[in-house]
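One structure, pasted below without further comment.
FYI, not all chains are in this one, though none of them got moved.
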Amino acid sequence: ARRGYPEAVLCEPKSVEQVALIAAEVAAAGTPTLFTRATPEQAAAVLAALSDAHHDPVARVVAWPAAAPEPTGGLVVVVSAGTSDLPVAREAELTARYLGRRTQLVVDVGVAGLHRVLGHLDLLRSARVVVVAAGMDGALPSVVAGLVSAPVVAVPTSVGYGAAFGGVAPLLSMLNACAPGVAVVNIDNGYGGGHLAAQIASS
Amino acid sequence: ARRGYPEAVLCEPKSVEQVALIAAEVAAAGTPTLFTRATPEQAAAVLAALSDAHHDPVARVVAWPAAAPEPTGGLVVVVSAGTSDLPVAREAELTARYLGRRTQLVVDVGVAGLHRVLGHLDLLRSARVVVVAAGMDGALPSVVAGLVSAPVVAVPTSVGYGAAFGGVAPLLSMLNACAPGVAVVNIDNGYGGGHLAAQIASS
């Protein structure tokens, strides 16, 4: 494992055969591994080789071994702006958990309904780091970063259409967040956001 | 005047001579006119021909006649996210006022300090239309549109640097506002935003 964390295999650009081969190698070597962005077929290929792995179809993640390590470090709170951002948020949460952090997921707290954000203020302020997944206007990380003193990891999502440009709109919004303390990762990169959060919350 | 409103002259792409000529024509014809995006030199040329005009150097507007019409219709509230957005916000406010609306300006209520937005909730809810000028993440219109039932006119500004791309970041953010009821105009187009607001608030 790279630097003490589980290995990760990005399944998307690989064939089912390649993924099956890698899963067989993981089984042989016994390396803790996360398979990310796995299609149902790719996930099945992993489970064929690693039958006791954990598959989360929403997050499109297969984790082996199924049990996450005993958590250490600080709390990672993951916030999903809309229900459509859930897959990305869940991928972030699972990644942080399998890297050894306690996590908590909060769904559907977009800025169009501020009371929902404000209703979670205590939880947000108890976090060592907050991960925010948001598409469309990408406005939530600015709002959250203004409410907490912990760093905020912003994950733009491709949710939206037209001038959302597949996540470019929230990406730019997050890079220009008017509150400091916002760390941006690639569009739809729940894995990267969760990994970064786990590193931040390591102590 | 087009459709009962004062004429407007966009000074920026014109020479000082051209602006002076137009001002002389306005003086001769007696047409109520707004000179927008005027440099100090252009403003001086207008005042030379129309000595009783009103010049607002922050908004870069010269209005003639100096007195706005007696206000009719609903209230136009103009919100400036940061102090750097003030020129655009002020241009919007002046335009709405010279088109015959009551206006109120609120400055420095960015989303990084939500309490400042929430502190103006009563005023915002009393408006027939709210104009919001914001640069950088352009997140404020989404937040305001979620708090009021009046339409929100969003004016992206070129305030920011790097990946703000001269106002593209807030423009995209506003076009993808997750609350409905947001009308977007061109970057730095305070005149257009104020004009639209005046039309909306005509009754």
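All chains are identified by letter, namely A and B, in their written order; residue positions are counted from 1 within each chain.
Keep this in mind: contacts are C-beta pairs under 8 Å (C-beta built on N, C-alpha and C of every residue); 3 or more make two chains touch, one makes a residue touch a chain.
Just so it is clear, the model here is predicted, and its values are computed rather than measured.
Novice: Going from the 2 copies shown, figure out how many the entire complex holds in this file.
Specialist: In total, this homomeric complex is made of 8 copies.
Everything that follows uses one rule, which is that only the chains that are shown with their structure count from here on.
Novice: Could you please state the distance in Å, as a whole number, between where the Cα atoms of chain A are centred and where those of chain B are centred?
Specialist: 40
Novice: Along chain B, where are the residues that touch chain A in the complex?
Specialist: Answer in residue numbers: 81-82, 110-114, 118, 135-139, 142-143, 145-147, 160, 162-165, 168-170, 172-179.
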